[in-house]
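Apart from one protein chain that is not included, each protein chain of the complex appears where it belongs.
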Amino acid sequence: MSHLYKRSYNGPLKAIIFDWAGTTMDYGCLSPASPFIETFKLFNLDISMSEARGPMGMFKRDHIKTILNMPRIKKQWNEFYKRDLTEKDIDNIFETYLPLQFEVLANFKKLIPGAKETVDHARKMGLKIGSTTGYSREMIKILLPLATEQGYCPDNVICMDEVPAGRPSPWMAVMSAMKLGVYPFSSIVKVGDTVVDIEEGLNAGMWTVALAKCGNEMGLSESEVNALSPIEYDIRLNRAYNTLSKAGAHFVIDSISDLPTIIDEINRRLQKGECP
Amino acid sequence: MSHLYKRSYNGPLKAIIFDWAGTTMDYGCLSPASPFIETFKLFNLDISMSEARGPMGMFKRDHIKTILNMPRIKKQWNEFYKRDLTEKDIDNIFETYLPLQFEVLANFKKLIPGAKETVDHARKMGLKIGSTTGYSREMIKILLPLATEQGYCPDNVICMDEVPAGRPSPWMAVMSAMKLGVYPFSSIVKVGDTVVDIEEGLNAGMWTVALAKCGNEMGLSESEVNALSPIEYDIRLNRAYNTLSKAGAHFVIDSISDLPTIIDEINRRLQKGECP
Amino acid sequence: MSHLYKRSYNGPLKAIIFDWAGTTMDYGCLSPASPFIETFKLFNLDISMSEARGPMGMFKRDHIKTILNMPRIKKQWNEFYKRDLTEKDIDNIFETYLPLQFEVLANFKKLIPGAKETVDHARKMGLKIGSTTGYSREMIKILLPLATEQGYCPDNVICMDEVPAGRPSPWMAVMSAMKLGVYPFSSIVKVGDTVVDIEEGLNAGMWTVALAKCGNEMGLSESEVNALSPIEYDIRLNRAYNTLSKAGAHFVIDSISDLPTIIDEINRRLQKGECP
Amino acid sequence: MSHLYKRSYNGPLKAIIFDWAGTTMDYGCLSPASPFIETFKLFNLDISMSEARGPMGMFKRDHIKTILNMPRIKKQWNEFYKRDLTEKDIDNIFETYLPLQFEVLANFKKLIPGAKETVDHARKMGLKIGSTTGYSREMIKILLPLATEQGYCPDNVICMDEVPAGRPSPWMAVMSAMKLGVYPFSSIVKVGDTVVDIEEGLNAGMWTVALAKCGNEMGLSESEVNALSPIEYDIRLNRAYNTLSKAGAHFVIDSISDLPTIIDEINRRLQKGECP
Amino acid sequence: MSHLYKRSYNGPLKAIIFDWAGTTMDYGCLSPASPFIETFKLFNLDISMSEARGPMGMFKRDHIKTILNMPRIKKQWNEFYKRDLTEKDIDNIFETYLPLQFEVLANFKKLIPGAKETVDHARKMGLKIGSTTGYSREMIKILLPLATEQGYCPDNVICMDEVPAGRPSPWMAVMSAMKLGVYPFSSIVKVGDTVVDIEEGLNAGMWTVALAKCGNEMGLSESEVNALSPIEYDIRLNRAYNTLSKAGAHFVIDSISDLPTIIDEINRRLQKGECP
Partner (left out) sequence: MSHLYKRSYNGPLKAIIFDWAGTTMDYGCLSPASPFIETFKLFNLDISMSEARGPMGMFKRDHIKTILNMPRIKKQWNEFYKRDLTEKDIDNIFETYLPLQFEVLANFKKLIPGAKETVDHARKMGLKIGSTTGYSREMIKILLPLATEQGYCPDNVICMDEVPAGRPSPWMAVMSAMKLGVYPFSSIVKVGDTVVDIEEGLNAGMWTVALAKCGNEMGLSESEVNALSPIEYDIRLNRAYNTLSKAGAHFVIDSISDLPTIIDEINRRLQKGECP
């Protein structure tokens, strides 16, 4: 007898893995943006906000290197320094950036509206809660207690300095799943606000949900969002949806408070034997 | 605009992750079978070869526990010992088993025909070679040099005592991939000869290939296989194919020497955007 | 990186394109049937009602040519005229047919039950309403005001003499969509009562809904339908369903008043990224 | 009987619709780039090459408007002119751009290597050749004889000023197909070098092939490409592949000379009843 | 653990089940056509060749009943007999038809070109050969020896009077498979030249191949086919292809001599786990 048996997981979702800034905490993912701009200014390089945000979600040293390799910035570097960039230069810039980042970290501690409620709801459904971040362990040591105070405490946090390579590689998400003891990866949903967040989840074979309004792609504080004209709001939100959809996200939604509906939809698909 | 972009990897395979006994080394997966039977005899428990082999591929202590929980064996335990089994008993049996296993390990060091050639062929195609095993690191320390002598040396070996849970969990396969720096998991094929080998790969979202003839499911040495009557050979091989297909293996083949054709077929499917 | 991104539209339906006779107006698509039979009689050719209706939906000159090429009719022609048919003959027949058609046009002006309500419902959902027809612009100039009086006025009408080729080619449907400014074509549903209506929609890549009971395939007036014995009713309706299903219609329903449910179902499918 | 009949086209490809600059003519799509930069300089706005190229493929007035709405450029406008941009301003800039574009048009007349051979090969396979362009009819009147001289003369050219809306809408591609008399749209492949080229094809339900190396995304002349260091070449080509894949292109290849293999692959898929 | 295992047969085809007249024997399926026309003439009913052939493939009494229920024929009946048709009438006509059919049976004994060769080829590939027919056992008793003489002898023949219902029901095909001892039904291909042949196969869950040129849909003898003008040939063959495709045939080919390529294609699909 020659038969093939195609296995598919058809139980419910078992875990959610959340990103940090722009996803559960720090509306608009503002915390890392200004330190980057400031740091580059100290090195006589003028970067725009959208250039600063492009590679968001990566390990911060990788992030700096990616910005420095943008043609417009590379040109500035070469014109000013009359020589090519070295790894040493990147180290210098990274070390300059670190204290600037630490300084502002706690200013952006506020949970994003709906974060606590969504996590509580998910826990009630029996889901475990992992998390991964582009921050280092040192930074998370500051942020985790601040989140806990506000009622959000994931079962684990994996930081970029704890895996051999940061996003878009899947290692942080996979380590988080291993600590949760949860598999197959099609029983997990990765939630984040950046392109590399989504790629991290896809590369791990997880479901992925992108948050367009409260995170890095919109890149504005809650009051800034509310102050936008309807036209400007639509243009910016559409651009955010477009960028995150094109990353391959299974779902793009406004914010973490819209997640429960998506969990139900994924559960319906899993039940039919669909995979991410 | 409301569009969905479904991402799929359409490059070629990047890595293979092999099991050890019954896959690349030790035709018939004989090494662990006899120590198990012998060990149980020392505890006045009579287990058949097929009972000994059922959970093959698991971490050896889990393997012992699984056998002890089979109704026929549980009954024997209860009748002889007049009491229920404890975790302590399992520890005792495991510790009794270990030296018996170490004793015979080197006797089954021979590579399975085609293992070296297939790995060389895969490396020439640019594939990396990971490996995972139900053996402990102590045991692999003995086997790895013996394999290397014969021309087979994978880029890494992950042992069961190095992850929080053994097969069928995906952790060993995923650790091996992380060490290789290879993702997405759909660019990797897991190859093994047991049900839990296949489940390890499926749980990691990898392609899976099961080996029916030279491994645990057939459970015979090369000369024993050759001595089978054609009818008996067909019955046993069919049973092996059936068991491994029902585990959900994407492909079941006779042995590692048939792997190159499957690699080509997987590459064809990947190119069309199919996933495991 | 080798990745494929399969785009699919997952917003809601944006437009419906309706056929005219037998779809929104003229229950049973009676208006063109009798003039055809009468015309052929004037040329000493005896065609049955089902032969007259077979190519319904085509441009009327094409329709006439198709009938003349049916073996049974061709034989009649040759027996009577003792010569082969020429394009000139077709022109003559077409010109004879035109005034007969104009004469009866207004007699069949009544909207099909549910047409107005369904269109109003669709407009309320935000859908635009296009239309295409096998009638010429001259004929539509008579019918459009009659429809408008009864409360049905589509956003546009494309006639067969305004495109290089009639149904089953997709050009009328596509012109209608262009005038509506609506795309992708998977956001549009074509609704009609004939085989070529469905083919027009399929050739344009639109969703297609066929109407079995009130149109050309049943080919009876409302009172004639009501007078059928239950058995005869079932036979005829089944035959209509069968013919329209075999044209490849995504959905076959009784009449335009059953359309709202189908719109909802298509919206559900689009949301999951399914395409026509 | 309740049966569904899902129709799919399973004949071969019938037509190819090519874009012009960067696809069949003008390696690197250089012709429109410099006039844009020059034009903006005349209005005291400094735009980078990558900003100039972003919306390439659109109708040129739309292109100018899109650039002016980029945050960095908008800011420049507001700082210099101390007032908001008006439609009148866009008209002025467009009118300034036109003569600059006409001036250089003929400088970039050279066919891209392989264009003539690929078109000849396709014609021999029985395929018809349509074309669409972001240029106006006035511009194409200059370019078409220059292409013809070099042996490339498509069966038709549809220009942006001949349809109600330019790319990414499907109207040009659909008009080209209508003139060719070719349908269903799944029997047509749209070939181009920009994001909106691909979207034009996808919105029409056609197969789409994106050209990464010789067109707008690489944005370099043949000699500039050859002068790149291998690393820089890889970075830029990967970026081009990534952008075009994320637009949803069914295939991304280096240049038009790689198209024949893709035609064969699409024919294989059509034969199995697959659709774009 | 919640897993679904979707089984699919991925071995090769095991059997072919052929229709008789128009498929393996009697080019053009001529044998039953004239007796039908003659019979109806005896009852003062004038039926066209295309009406005679419409329900071909059915049990002959069902075939007669289906013709009598066509509106045009029903009308003739009622006008001539001034009363409704009864089951008794159908019996009379059937009994009148039988001797007329028997009379001509042997005149159409010639195998269709390629029938013997294709069957021999299939047997060499290890395929078993079943057959089903609209003829009664009495008729087959005449035809089977005549086929055997010419080198074609299927492993079994199932006749319509041996099952509770004829085509389009699947019972004859299923009985043939049971006698061959072959399953699953996806390992069998049904080959025939009529709509109900295809429906018989589809209703049994088998692969189906329709023969367009040498059977009932073309309805011409080999010399008649050769005498057709190229245009007439194309029109008739296209119509045959269209009718058989719309029945849902997996493949439509000219004749039995084209079958070997299709067997290979089906085997390729089965190997990938595709089902009919």
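Think of it as A, B, C, D and E in the order they're written, each chain with its own count starting at 1.
Just so it is clear, a residue touches a chain if its C-beta (ideal position, glycine included) is under 8 Å from a C-beta of that chain, and two chains touch if they have at least 3 such contacts.
All values reported here derive from a predicted model rather than from experimental measurement.
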| From the list D:7, D:128, D:167 or D:236, which touches the chain that is not on show? | D:7
| query | Looking at E:6, E:41 or E:141, which makes contact with the chain not pictured? | reply | E:6
| Which one touches the absent chain: E:39, E:203 or E:255? | E:203
| What chain D residues would touch the chain not displayed? | 1-12, 273
| Residues in chain E touching the chain absent from view | 1, 3-7, 163-165, 169-171, 174, 178-179, 181, 183-186, 202-205, 238, 242, 245-248, 275
| request: Go through chain B and note every residue touching the omitted chain. | output: 48-50, 69, 71-72, 235, 246-247
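By definition in this document, only the chains that are shown with their structure count from here on.
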| field | Co-neighbours of chain C and chain A - touch as defined | value | B, D, E
| note | centroid check, CA-based, most central chain -> D
| request: Tell me the angle, as a multiple of 5 degrees, of the rotation that maps chain D onto chain E over the C-alpha atoms. | output: 120
| request: Would you identify the chain whose Cα-based centre sits farthest away from the centre of chain E? | output: A
| How big is the gap, in whole Å, between where the Cα atoms of chain B centre and where those of chain D centre? | 52
| note | Residue ranges of chain C touching at least 2 other chains are 1, 3-7, 246-247
